[in-house]
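Remarks on the structure that follows.
Other chains of the complex are left out, but the ones given are in their true place.
Should a chain be cited, it is by its letter among A and B, assigned in written order, with residues numbered from 1 in that chain.
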Amino acid sequence: MTATELAALVGGEVVGDSEVAVGGVADLASAGPTDLSFVSDESWVVAAKQSAAGVLVVPRELELRCTQIVVDQPRLRFAELAARLVVPSGPSGVSEQVVFGEQVVLGTDVAIGAWVSLGDRVRLGDRVVVHPGVVIGDDCEVGDDSVLHARVSVRAGTRIGQRVVVHDGTVLGADGFGYEAGPAGLVKVPQLGRVEIEDDVEIGANVCIDRATFGVTVVGRGSKIDNLVQIAHNVTIGQHSVVVAQVGLSGSVSIGDQVVIGGQVGFADHVKVGDGARIAARAGVIRDVAAGAVVSGAPAVSHARAVRIHAVSARLPELRERVRALERRLRALEAADPKGI
Amino acid sequence: MTATELAALVGGEVVGDSEVAVGGVADLASAGPTDLSFVSDESWVVAAKQSAAGVLVVPRELELRCTQIVVDQPRLRFAELAARLVVPSGPSGVSEQVVFGEQVVLGTDVAIGAWVSLGDRVRLGDRVVVHPGVVIGDDCEVGDDSVLHARVSVRAGTRIGQRVVVHDGTVLGADGFGYEAGPAGLVKVPQLGRVEIEDDVEIGANVCIDRATFGVTVVGRGSKIDNLVQIAHNVTIGQHSVVVAQVGLSGSVSIGDQVVIGGQVGFADHVKVGDGARIAARAGVIRDVAAGAVVSGAPAVSHARAVRIHAVSARLPELRERVRALERRLRALEAADPKGI
């Protein structure tokens, strides 16, 4: 694509040779004359002058030999353009080393790698890419343009939307963790629901999203889940929310839209988190969180309150010393003025 | 099965048409005339009246058109009956896409999916189900009626009992994490032991259970392990214990019978936990826990003590304010009565 075509996609202004063509993206240090790169802010200008990139996305016009595309948010615009330019590595065509169940339906231009197993009545949309070693159970659907990386498990009945990306080793739809105490031990509660992943979701590697006991466990449109996250049965995550690595969402937790959850956070079951809330890394959330709230700590409280609590707890030895000093001084006063006792 | 047959299995009393036949289970909302469902308590009665279920397991007789099975613990009884009625999805027969080692022994009615690899001298009991992509190393045994879901790794020498269920991506018997410091760096301590999973255990997805350095890492009969749990070398878990998601059990930790461990708990190595203890989510356990104890916090203390500590720590800013007020007042007294100083 030419600089002019790229600029048109992001509403930018071209400075320099508008006909220069680029075929890939790279960082400033490694970019060559056919690569697009970007300048995030002023601190990158020196590196930009040394870069061999063919075209740069920049926040203002710079003194450079290469062509520039001037935009308001260069990181965002570069990311948008990269999505067009980066050709992902992966299988092309359908491998002969695939086991198909009955009544499988494949869209156009589907690619499936080796050692893949598809159950009965699986439906894959157009341009779906299934990497090697993926196992898809009966009655699953995968929407157009979605990518399942190597060795993903998609258990029976799971529905995956369009443009979804699931990274290696992730398990969608394993049984939720539910038992009833019986006289001879724990009796498994049947996990009869399913998992639904809406459009434009990305899920990291080795994540676990359990099927619902009844009904459905949902990850909403545009939400992003990092590696090694646990999402228990009947959890609902809204739209455009972000869940960082190693978070644990217990059964029936409900997360709103545009919520941000830091790494290693844990939630008690049935907790509800309102839209736009932000939960600091490593928080332990045992009560509902209001829309727009910012919470931290374990148990989590408002971030402002947590900062105040932490200011004291970090200086507890000094606080105890002050109490000891008070005790000494009070004893002295009492000794001097015994009628007060 | 008919309502009468089902009722007989759980000692319930049939109200209504005792000959109605059911073939599946579902929740009240989605159940149809050939499904069994249940009413947990009074709050479910309205939904029960709107349900199209053929047979309901109920705690007392209700005014319903459908057949009822009246029992004491409807959730438990429903779970027991569901185990009979739910036909799990999975492979039937032995796929042609399986690689067998030497001297493999298969019981009757074994099912093995595609892309499975079985090592030498592997023994699978009757009715064992091995889903696609499972890898079983040399000298492993899997007992009757056990199920290994897709892409489970069973490393050499592992023994799995009867009626065990292991979910996708779980790794049994990888090397424990042991090194000795040598002059040129860390030297690996050979991990020569193995893993034993006793009867009726269920293990979630992407769990890691390491083999013992010497001897055996054990998960005892009837215990249930949730997703993403780490069980290090030489850990012993007793019978009918429950370990919720993302818990980390360090080397040689010993867990008794009927222990319940909440999510994201961490244990220091060699800690012993007595029978029937309960450990709250996110606790950090660095000392032994007595049988029957209830502990929480990090480091974990008795739950009652943790609640008292938390009551103060949540109000530390106010405590500091009280100390400041005391200091002010004491200064005033001292100024008024200087002989006390």
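The rule we apply is simple: a contact is a pair of C-beta atoms (placed from the backbone, for glycine too) under 8 Å apart; a residue touches a chain by one contact, two chains touch by 3 or more.
Bear in mind that the values here come from a model prediction, so they are computed numbers and not experimental data.
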Overall number of sequence copies in the complex as this file defines it, 2 displayed: 3
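Following the convention adopted for this analysis, only the chains that are shown with their structure count from here on.
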Whole-Å gap between the CA centroids of chain A and chain B: 26
In the complex, chain B residues that touch chain A: 25-27, 29-30, 73, 75-76, 79-80, 82-83, 86, 89, 95, 97, 113-115, 131-133, 149-151, 165, 167-169, 200, 202, 204-206, 221-222, 224, 226-228, 239-240, 242, 244-246, 263-264, 281-282, 310, 313-314, 316-317, 319-320, 323, 326-327, 330, 333-334, 337, 339-341
Contacting residues of chain A [partner chain B, same complex]: 99, 115, 117, 119, 133, 135, 137-138, 151, 153, 155-156, 169, 171, 174-175, 177, 179-182, 185-190, 192, 206, 208, 210, 213-215, 228, 230, 232, 246, 248, 250, 264, 266, 268, 284, 298-299, 301, 308-309, 311-313, 319, 322-323, 326, 329-330, 332-337
